[in-house]
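Note that one protein chain of the assembly has been removed; the remaining protein chains are unaltered in position.
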Amino acid sequence: MTIPLIFDVSHSGCKTTSLVEQTKTDVSDIKDFLRQDKPLLPEVSELEVVRHFTRLSQQNFSVDTHFYPLGSCTMKYNSRAIHKAASLPGFLNRHPFALDNFSQGIMACLYELQNYLANITGMQAVSLTPMAGAQGEFAGVAMIRAYHESRGDKERSEIIVPDAAHGTNPASAMMANYAVREIPTLADGDVDLEALKAAVGPKTAAIMLTNPSTLGVFERRIEEIAKIVHNVGGLLYYDGANLNAILGKARPGDMGFDVIHLNLHKTFGTPHGGGGPGSGPVAVGKTLLPFLPIPIIDKKGDRYVSLTEKDRPQSIGRLSAFLGNVGIMLRAYAYIRLLGRQGLPRVAEYATLNANYLMKVLVDAGFTVPYPTRRASHEFIVSLKKELQECGTSAKDFGKRLLDYGFHAPTTYFPVLVAECLLIEPTETESKQEIDAFAEVMIKILAEAKSDPNKVKTAPHTMPVKRLDDVKAARELDIVWKKK
Amino acid sequence: MTIPLIFDVSHSGCKTTSLVEQTKTDVSDIKDFLRQDKPLLPEVSELEVVRHFTRLSQQNFSVDTHFYPLGSCTMKYNSRAIHKAASLPGFLNRHPFALDNFSQGIMACLYELQNYLANITGMQAVSLTPMAGAQGEFAGVAMIRAYHESRGDKERSEIIVPDAAHGTNPASAMMANYAVREIPTLADGDVDLEALKAAVGPKTAAIMLTNPSTLGVFERRIEEIAKIVHNVGGLLYYDGANLNAILGKARPGDMGFDVIHLNLHKTFGTPHGGGGPGSGPVAVGKTLLPFLPIPIIDKKGDRYVSLTEKDRPQSIGRLSAFLGNVGIMLRAYAYIRLLGRQGLPRVAEYATLNANYLMKVLVDAGFTVPYPTRRASHEFIVSLKKELQECGTSAKDFGKRLLDYGFHAPTTYFPVLVAECLLIEPTETESKQEIDAFAEVMIKILAEAKSDPNKVKTAPHTMPVKRLDDVKAARELDIVWKKK
Amino acid sequence: MPYIPHTEQDKQAMLAALKIQSTDALFSEIPETLRLKGELKEIPEALSEAAMLRLMEERSEQDKAGLCFIGAGAYEHNIPSVIWDIVGRGEYLTAYTPYQAEASQGTLQTIYEYQSMMANLMRLDLSNASMYDGASALAEAVLMATRSKQKKTVLIPQTLSPFYRQTIQTITHPYSLNLVEVPFSMQTGRIELADLKAYEGQEIAALVLPQPNFFGVLENIDALTDWAHEQKALLIAAVNPLATALLKAPGTWGKDGADIAVGDGQPLGSPLSSGGPYFGFMCCKKDYMRQLPGRIVGRTVDTEGKTGFVLTLQAREQHIRRAKATSNICSNQALMATAATIYMSLLGPEGMQRTASLCHDNAKKLCESLSKIKGVEKIFSAPFFHEFVLKLSQPVAIVLAKLAEAGIQGGYDLSGAYPTLGNALLVCATETKTDNDLNRYSEALQQILRG
Partner (left out) sequence: MPYIPHTEQDKQAMLAALKIQSTDALFSEIPETLRLKGELKEIPEALSEAAMLRLMEERSEQDKAGLCFIGAGAYEHNIPSVIWDIVGRGEYLTAYTPYQAEASQGTLQTIYEYQSMMANLMRLDLSNASMYDGASALAEAVLMATRSKQKKTVLIPQTLSPFYRQTIQTITHPYSLNLVEVPFSMQTGRIELADLKAYEGQEIAALVLPQPNFFGVLENIDALTDWAHEQKALLIAAVNPLATALLKAPGTWGKDGADIAVGDGQPLGSPLSSGGPYFGFMCCKKDYMRQLPGRIVGRTVDTEGKTGFVLTLQAREQHIRRAKATSNICSNQALMATAATIYMSLLGPEGMQRTASLCHDNAKKLCESLSKIKGVEKIFSAPFFHEFVLKLSQPVAIVLAKLAEAGIQGGYDLSGAYPTLGNALLVCATETKTDNDLNRYSEALQQILRG
């Protein structure tokens, strides 16, 4: 059932008067500044709003309703307790410029969170301010730039990125005005060290790595890589989107990384909100300490204070108007308090157990994995190249068909270097039963691909809409509703 | 898609440890009292619980998702603001036995609500304690019994109820150990006064009436009825489930009623919760004042106090352990504050306008109404007797087919005296557009009944389940899940 | 206009369709004498949503009291955050009683699961879909027993909540039952088997048996149940459902088990909320099924054989049987039962047992430390669950007022309902209390009784 646009429900003159005080107002003193037209917004009743958006919401798959094994996204359970904690009126109503005297409670949470994240990553210090992973990446690369600039080292114009990297890595390098140099991956999923050695040099500002990589394997020669890059004066950036795999098991700081960003909205169980808000704190080692973005929470005696550019003259500065996505930080803080010291490593154990188990079941059933000799991290790749060749069913088709069976699709066509790939990340919060059920459906679709490929190629069949036309969307662009 | 039972998702040993403190406890001192078996409850993860009940909830129609014109139920919009008001932590966390000093805020709300309801109904005083309409009815009839008993009038053993009455009316009379005497309705929908006159006498304890009646018309000779009953020493009970129709337009107290109950969960916009909780306050005139159930909130100087049996020795007593459904009372209080003095009569105006308009559209389209010469109140009846005879499609079939078109069914087969009836109550919170859309679908189904009656008779076709087997449910009773 | 979607244009179009000038004409059948002329004077002018919320916030803040050690039938428990986020979803919150089964499978399956959990928890054959509250459920159980047994005498221990006893009184009054109050032992705080001797040989329909009783004390359930059955009376258990996860289930009391179990479901996820909404539950042996009041959901199949759920056994109910129904109950407390279903699912058997144990532990600790204070004496000797009775050297009302100043809601004053107990205070500690909370109470009480 498609749902009409809220604009189509609109009837001119309809309003809910209880939402705004109906007293008379006088704006005659600013009459030259006033808008003459009535903004073209919907005019609907409160019930119409409730019904519209409630029904719209029901058309979504979500963690709360479906297994959502989207690789590189860590779609774990988003605890309602941490949502409640962050939604306490005292937190919601606090103005970012409340006086320090009225901010000790929240600063205590943020200060402790900084320390927890430093401990978890094995780094020296943390700034929570980046608003998402990509902004964390930008902050990290900007710190790398600031570091080289502070040393008068102006030659460094390149950032090295493996071909398996997430798109934000090269894009963040670009945002920091670096040229991107891609290096290939070996057949076993590790970085090609020879290519790396050939690539590094005086122009190398840094390398950006994800470990475990987006191929779902741990980069085993990471220490060697660190040595190679450090030897030429470059720094190491760690993309922490995959931290769920090694939480409490290994730490980027110990691997030789100089800077890392975390995705609180992945590893630390904060909800994705249909695309955001997230939070992408950065953590640094000693080298980059002075450059951390502000604000940072510090403790002076028993009082918490917020450090600004005055306290941190070498800081790359501020990335947004206030403190970042504080509501998400509070959720991550609460999450860590709930799991505790023992709970965090358990996350990595069960996330990895689930991924390896599911991979095993699928391999046994005839699916192809590109790195069959490797342990999966918290996620793994299945390639459907063979199925495409033999049955004409693509990774996209498999993904869409999964929807019909009540499972969200894995990530498709990423990383780009594996043809027809599904990147599957079950997370630790899914049960063996759920994973078995998913595997069963995968196997069923594999059979369908052979017996009734058209069924798979035209999927989904049970969603509110059938397969949508992306090409038309881009060609005959309709991105803003207009009054007819 | 059917959803497995939570018991089928259960896997022994699964639990969410964060929900309960994991410290050691010692119950050895009560070991003789302990249960030896593990209660057969589900063992599931928090995510499994969230997913299960979220998905279950999506299988419901509700006011928030669908037009729900269920007659006699007043399925109006349930304001989220009043839900929020009643869910304030200060209200949720208050113990019913908190000291009076810590109860002035809540008692202020309840005291004012009593006064508002007295004013709205034109009665002298109110007790909020009944937990639903039916308990309000019991309280009312019990007061009537107490009144007659207090006068030593022991002969009165009958309560008169029109045949159109809601089932709770005779059932409540029975609960108060009265015999029920039914009187018929005339062809124009009013009570048969001759039958009434013949029925009343020294045995008459009271008459129970709904006005507007459940036939969707206003009982025009209510003053005469009052006189007839009062003349023989009987009292008049008003079932206030239909108060939405006359809110601020006419008052039961002015019509001669001695006692009434209200359904806060109908007229005052509190949510129905899939069957409850509701709240059924009773209001009385002077005659029954001493008998009101306790507790009642009173004001002594500028302090609020709760009256008990000591203050009200003639009270019928207490109907539950505490104050009744306080959370629902708070919602109704907030609702009245939001609508205000002008807003309440507007409810009746638009509820009645919607009903009359919809009736007109349907009549024009060929539907049969049993009282074509009458104004509809806030609801009206359509009889599908003709359609059943001609096409074999019943009121039930129409109701089920409506579901396929995204509308909840009206009340079916009530009141019992109109064959194949649909009792339709649109409420004031539905727009003309929605009502037009509903009418259009009704007309479409009427056409289907003629062209493709089987489609209608086997509806619904698009719900999570097809038509369910009631007979099997009652014959092969399965009302508790058992471990296989 | 709050919540009215009509524009002036809509209204005019509708009036035109009806061929009338104004909405006044819609009320023309109401006799002129009965038309309300003026305004509703008691009703204030409309508030905006924000103003209303601010008012309500002030009122709710005004009542903020300290740490809660009051029980007496309503108990502070931790409520997992999941519960009300789900129960508050529009699809649960704003649906009606699930008459249209195919469009109400969410509510229906939930209630079926509820019935299953309650019956399993109580170890009885079946459960209805909920009653108003524990007290009214018990009153209905008493009626049910007298109907089943065709006898009028019901034994009601004084260890049953006085509020429950009053409710039974009110609700059964029209049927002139013989409600006999059974006194308790001043020493143990419970009904002693020996004291029941007096009632032997009478025509008893039922014995009501609370567990734990109003004093928090654990009754001697097995012996009393067997006694009732020897008298050919029904045994109606009135239990705390959370405690039942830890304590013997009613269905296993004595040789044959309780016949009916009722109680208040509040401990299973309902906030205190000044006393409501909570919900009553009612379970029984299958022999009494057709006497059971209230709604029942059954599992069945659709025309294609797929599992589904419907309201069933409706021939007991008011909307079918009218004056011959088992009760007049129509709306119940479905939403609170939904909360309880989620509560039980989240905690599971282990979590509920553990929670009950934590309650017991905290109450024991608190009782120990309070009864060491000079001027405080624990008066009953029998074991208790999470409430206990103390006798104070000063009037309870005065002590409670002073405790309130120290940020402590000290308990329920028994001196009104049980004057023979003297300055008796009923104190409750649940799993919500930390050691620090318990200490705060003892310290404050010590201070007060010393001063």
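To keep things simple, chains are lettered A, B and C as they appear, and every chain counts its residues starting from 1.
Going forward, a residue touches a chain if its C-beta (ideal position, glycine included) is under 8 Å from a C-beta of that chain, and two chains touch if they have at least 3 such contacts.
Keep in mind the model is a prediction, meaning the values are calculated, not measured.
Note on the chain not shown: across the whole complex it touches A, B, C.
From the options A:A125, A:A164, A:I222 or A:A332, the residue with contact to the unseen chain in the full assembly is A:I222. Against the chain not shown here, chain C presents residues 48-51, 53, 78, 80-81, 85, 88-90, 431-432, 434.
In the full complex, chain B makes contact with the omitted chain through residues 11-14, 16-22, 44-48, 50, 54, 79-81, 83-84.
Assume only the chains that are shown with their structure count from here on.
With centres taken as mean Cα positions, chain B sits 48 Å from chain A. One inter-chain figure worth recording: chain A and chain C are separated by 46 Å, centre to centre, where each centre is the mean of the chain's CA atoms. Those residues of chain C in touch with two or more other chains are numbered 1-6, 10, 46-49, 52, 80, 82, 90-91.
Counting partner chains per residue, chain A has residues 11, 14, 18, 45-48, 50, 54, 79-81 touching two or more of them.
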